[in-house]
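Excluded from the complex is one protein chain; the other protein chains are retained at their positions.
Up next, chain A:
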Amino acid sequence: MSIDIKYFASLRDRLGRAEDRLDAATELTVAEVWAALWLDRPLPPNTLTAVNMEYAELTQRVRDGDEVAFFPPVTGG
């Protein structure tokens, strides 16, 4: 199962990349996708998560070919 992951705004800067691809043997939730990629790094609080550009809870299941996105809040004006 292959999942595309996208990071936005300051999260992209802090992680040092804009996207990832994860090949998983079993079905994962959004939270498990993060944990699989960033073992020792908890998901920052207040991060908006989306699956296929639709708002998703951390417990939502991710399917093969899905795109999971992580958005931090942005302040500039």
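One rule holds in what follows: a residue touches a chain if its C-beta (ideal position, glycine included) is under 8 Å from a C-beta of that chain, and two chains touch if they have at least 3 such contacts; residues count from 1.
In this text, contacts and distances are computed from a predicted model.
Colleague: Which of "Protocatechuate 3,4-dioxygenase subunit alpha", "Electron transfer flavoprotein subunit beta", "Na+/H+ antiporter subunit D" or "Molybdopterin-synthase adenylyltransferase" is the UniProt protein name of the chain not shown?
Modeller: The record for the missing subunit names the protein "Molybdopterin-synthase adenylyltransferase".
Colleague: Kindly state which of the options A:A25, A:L39 or A:V74 is in contact with the chain not pictured.
Modeller: Reading the full complex, the residue touching the unseen chain is A:V74.
Colleague: At which residues does chain A meet the chain that is not included here?
Modeller: The missing chain touches chain A at positions 8-10, 13-14, 44-46, 48, 50, 53-55, 69, 71-77.
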